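Okay, so here's the structure we're looking at.
For this view, one protein chain was removed and the others were kept in their places.
Note that the chains are named A and B in the order they appear, and that numbering of residues resets to 1 at the start of each chain.
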Amino acid sequence: MNLRKTIRVFVLPALAALGALSAAAQNPSASGSLSVQLQNGSGLQMVLYSDPSGVTLGNSGTASASLAFGNVSAYGALSTNVTRTNGTNSFTVSTPFDINVQVSGLSSSSYTLSGELSTALPTGVTLEVDSVSLSNTASTPIQAKETYGSNLAHTLSAVISTSASGSGGPPTGSTITTTINFVATAN
Amino acid sequence: MNNWKKISQSLLASGVAGLLLAAVSQAHATTAVTASGALTVEATVASSIQLTFNTATSNGVTLTSGAGTNAATLNFGTVTEYGSVPTNVAIATSSSLCSSCFVASTNVSIVVNAADSSSSGFSLAASVSAPTHGEVLAVGTSGALSTSATSPTPITGSFTYGSSGNALQVSLGIPTATADSTQMSDVITFVATAN
Partner (left out) sequence: MARRAYLCRWMSCVLLIWGAATYSSAQNTATSALVVSMSVQSSISLEFVNGSGAGTQGTCTITGANTSTASVNFGIASLAGDNQSCVSFSSTTKSYTLSNNIYALVTQSNLASSGYTLTASLGSAPPSGVAWTINSAALTTGAANLTSGGSYGSNMALYLQVTVQNTVTTSNLSETINFVATAN
């Protein structure tokens, strides 16, 4: 009788306390797993940059930039970093800009650069990149083996007739705008 | 039998062609890896004219420097009222340009080109920096040139664009009281304005 009482009064509570203690000694935890599906594909990235010797681009460092020649004329003052050569019946204004094409997930060592105008230019104006005349009807190859990963300078030129507007020359006093859509294709 | 042979040959040929075509189209269907960028280009074309100097082909002193540019130097050389006369320089001992002076004259060619302009001609005006020895300068029949750059003296005449130029007489009226060996140096600024 004394033994049972002893067990009930002392041992069982002690065991219970011990059990509680052992449960409390280990902090509860929970786990979860998140599966993330990702396929690394292959692709090229083109970024347009201002050239140190060229006109400062709008949105330099993106794939959609703008280049403003400003006022151009055969004999008048030009914007900074715009150069001019005068020909017999035309003059050419030029400025460099940079293209950087990066490659990922692809074992290509070079790319082909081509360009196409978004709209037709007015009479008396042609646009050239690296002396290659561009059109709005087809993409024209500009460079065949460009290397990836560095800023490569290209020369943008506008060849402008010196004839008067209506006589083969361009309109004067109004802004001429077009967009050159460049495409780099991995070789 | 021959017809069957022809038909089978034809079918075989067309089958091979079809296979080749399929192979070609499959090769063609391989997607090229590309990147694109767009550069918007803007420019405003302005009409402009250009004035340059050249040595006049007739009765003109050879320009010392700057021929074909808009900053040239014309050197009359050593002139005297009664002494020897430099080549292509004319001396007049009297002139309506000035009193108590003699006048040395020579021709210069002024070439004006226009671009992207429908202008058919231009007007000329000129001014001179303040003479320091009492000399008087004139272009053509302008009379004494203005010393105000903002109010240049109109040059009378009908001028044409083009590389053949417009010969104009430049005259220098020198007071007879000018000391011997006096060095005169003046700058004539021409302004061409398209009509």
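The criterion applied here is as follows: contacts are C-beta pairs under 8 Å (C-beta built on N, C-alpha and C of every residue); 3 or more make two chains touch, one makes a residue touch a chain.
Quick caveat: nothing in here was measured; it's all calculated off a predicted structure.
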| item | value |
| --- | --- |
| Of A:78, A:106 or A:153, the residue in touch with the unshown chain | A:106 |
| Interface with the undisplayed chain - residues on chain A | 3-4, 19-20, 23-24, 27-45, 47, 100, 102-107, 149 |
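Quick note on the criterion: only the chains that are shown with their structure count from here on.
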| item | value |
| --- | --- |
| Residue ranges of chain B in contact with chain A within the complex | 32-50, 113-118 |
| Sites on chain A touched by chain B in the complex | 42-48, 57-58, 63-76, 91, 93, 97, 99, 101, 103, 106, 108, 118, 124-125, 127, 156, 158, 160-167, 169-186 |
